[in-house]
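Here we show just some of the chains, and they stay where they sit in the whole.
Chain nomenclature is as follows: A, B and C, assigned in order of appearance, with residue numbering initiated at 1 for each chain independently.
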């Protein structure tokens, strides 16, 4: 007993090897990358990869809230397309009267719409008491259909005159750091703060860990979960804000299958799908791992184009195995 | 008797892929346009447009359409030839007039009317033009779509022509007819290959992503970035005489509309049209771009 | 005929003289789940500054009554009063706001959260927008120390041993001053020193003017602690008596409604013969070191020790449920590959102390639970034999006196003690030669305890062997032929015959010195 107590009281929070898993996996994947292709480490390539991973990372921070509070959101990809569409329409509508400020106003609209989409998901899950998997599969169809309908199956491009002023939000740098990366950092920092340092974060974990206990303790599980979905919606909107300047249009294929990438990033990052545990920084590592693997598939010459998906699958499984055995 | 016949409702079913990307979006748009116009003009014709997200779903849709009513005609853009041949044959067995668009069925005898696109030519014509401009020398990268027959044929047409030249195809990867994925893939191509003379994306949707990636990289050695399908935005580029994208290849989604009109014709007193109509894939150049430009189409 | 007439004990207390209104009062309280009536017409008064014990057999309805009082369950009829005013609690949160808190019989904590996070869940201390972890950890450490818990505020609760989790649960209830504190079998999973600390805490609460409701099957505790005692039987109130004047025997007979026999079976002759099970050098990471012991046919081997001495871990290691090293021989054959399945096939089973987490499928009916471990025996053929299962359940219900009002209930809906009996029945379905029972009578009422002891006695008399891990000293002493005492993961003493006394066990479990044969005590 004494031994146990001693080791236990050793430090406020020991570094746990298990928590390092995603970062080790990331390091492994990067190392493999360096061995495969020398251009992998080139500044542009690294900047490209990191910048690209911003979308999935930002959305995945939201997903970390949802999953750790005991939910799941399959609709994020379609929601992203829908929010992008609405934002572009709003910006185009406001441009004649507001000029460049239409971007800011449009972004505001996007945040509100994102939050509302999240609220819808949350209410269906909590008030309607429908399994999140089914509920968000339903809204996934709904959002996807809406963007298809809004675009008549084609695309919704942003006004030419807005393109230039908006461009820096994806392509710009601040002190040499790409803007989307800075945005991601802010989102992650805020996310980590909320999850680990606020009452709400505590209650999120409690709701995901054991909903009954949370309820007895006066935590409104329904409210906490709904709020997590709203946060997810906001994250989707933020991702949309820095996505638009990249290609300047919303199409029915925007954000397709991102939900799977997002959930994968979260799980690789160490957040358990059953809830009760959140690893925001791991989530970011997860998003990076996915993007690096995709990048390596193109950079390496060893894989037939047909087999890219197979190799990606194998690498993901190997990475997970690796960090299991390093433990 | 003729009067009674004229009053009788004629049903034309249209079965097409769901609008999952730009080109299929265009198909849906033109089909719905045709439905509206024809139903307005000829009250005794009922056009039913149905989209399906997969070959399986399309087969199901055919069964449902045929079970629910007697179809006078079916206009179909099949997902794949092999998979849809049998089911279409069954529809025909009930006496339905069959019009096939784009991809022919494996048994051509089933098709009363065939409006054929030529995906091989889309690839081949682009390749020929590119080979000529590059002087049979150079390095190109290729982006392909979703693994389906259309994609396969276009790539086949392209690579066969290129094989006869000294042009080297550095890489071919899937970008799933998705702007985003094309952008990402092009960024990676640029990182991987220090010298790229030309890019071919087998669809204009992807071309837009490619152009953005090239623009952002600041690389200037890329002389041509070409697509295919004749998307509105790309035709605008062609019309404006863009040096990097001076041509496109039409693969107009409006072919579905033409087919529906041809079929409708026979119910409005005209003689039934039968046989095969092959749309070729002429190059869209600044000179002729005007005639391929439909500003109202979503595609 | 009422019990008061049948038994030589004082009658129900007469109407009280004018007193301040009771802190809490229930009148005409009833609870039914569908057709199953659990409580009928309960009238109860709890006064500020008293410890009010509620006792009764397993399934009598004690836990249900406590849940009604604390808002966890809504009554089907009846009224609650506080300080003379009628109250209605919509849920547990409302009850807590009104000053009533319940420490559950079953552990209810969020396993992924730390101890401090659990303690302050729903009422986190904050500094600005941030949770003030430092302050919470400090407060948590104080509270934990005050009730004698040895865990750290930052430990994840899921990794704590059962006893520590129970203490965390108690700490949670004591975090804020309360008017009414309800303990539902708080000591079932605790060992002696923790129990003593807890009793002190309860007395402290009483002295500060709180009303304490206390449920326990350990009648010595009740005797030591209670001011008044209420007895429940079959969902009805038998009466309330002042504790003074009631002996443990009286209480037991009031609960059971009949005279009780001897609690412990007579000692058996010393076991001879070759060991049935022989274990050498068994070590489990962090928990147990080099444990060697043997048990012979016809012998009950008791395992004593403080909470956290590694008893559970050592035997879980033996069963292959934790990574462990060491060798084991059963029936003369070496068991190189140890898994629950392999042991079971060879004739050894282990009954866990954590019936809720590791013992029973709470969402499944009784039948599947009962036969889960012995599927191949009960259902020899491909197809499940429902008849055999029903018969087995019928036998188990009568053999182990499992009190169920409907056989269609899920295991989780049984009362705590009946769950324990079901678990015992489940393990015994496999017809083992050696049984390891971790806390055999945890939560079992006094009337049934002797049944279980008799059962263990009968078992070993047929040439089988039993290892009993118990934190209840009288049980350990009354039941065992030999006792091993563990401390800090090591077996530090072996007691046999006359050496087996409570004092010797305690001494070996706590003193720094290994206990030599001879049984000297300070």
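Here is the rule we use: contacts are C-beta pairs under 8 Å (C-beta built on N, C-alpha and C of every residue); 3 or more make two chains touch, one makes a residue touch a chain.
Here the structure is a predicted model, which is why all the values come from computation and not from measurement.
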{"item": "Full complex expressed as chain labels with copy numbers, beyond the one copy shown", "value": "A x2, B x1, C x1"}
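One rule holds in what follows: only the chains that are shown with their structure count from here on.
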{"item": "Most central chain, judged by mean C-alpha position against the global CA mean", "value": "A"}
{"item": "Chain centre separation in whole Å, for chain B relative to chain A (CA means)", "value": "34"}
{"item": "Rounded Å distance, chain A centre to chain C centre (Cα mean)", "value": "46"}
{"item": "Intercentroid distance (Cα basis), chain C paired with chain B, Å", "value": "73"}
{"item": "Contacts with 2+ other chains: residues of chain C", "value": "none"}
{"item": "Residue list for chain B, restricted to those that touch at least two other chains", "value": "none"}
{"item": "Residue ranges of chain B in contact with chain A within the complex", "value": "19-22, 24-26, 28-29, 144, 147, 171-174, 176-180, 183-185, 187-192, 205, 208-209, 212, 216-217, 232-233, 297-299"}
{"item": "Chain B-touching residues of chain A, taken from the complex the two chains share", "value": "37, 39-40, 42, 44-45, 48, 52, 148, 151-155, 157, 171, 246-249, 251-254, 256, 294-295, 297-299, 305-306, 308"}
{"item": "Complex interface listing, chain C residues touching chain A", "value": "72, 91-93, 96, 108-113, 117-118, 120-124, 126, 129-131, 150-152, 154-155, 286-287, 306, 308-309, 488-489"}
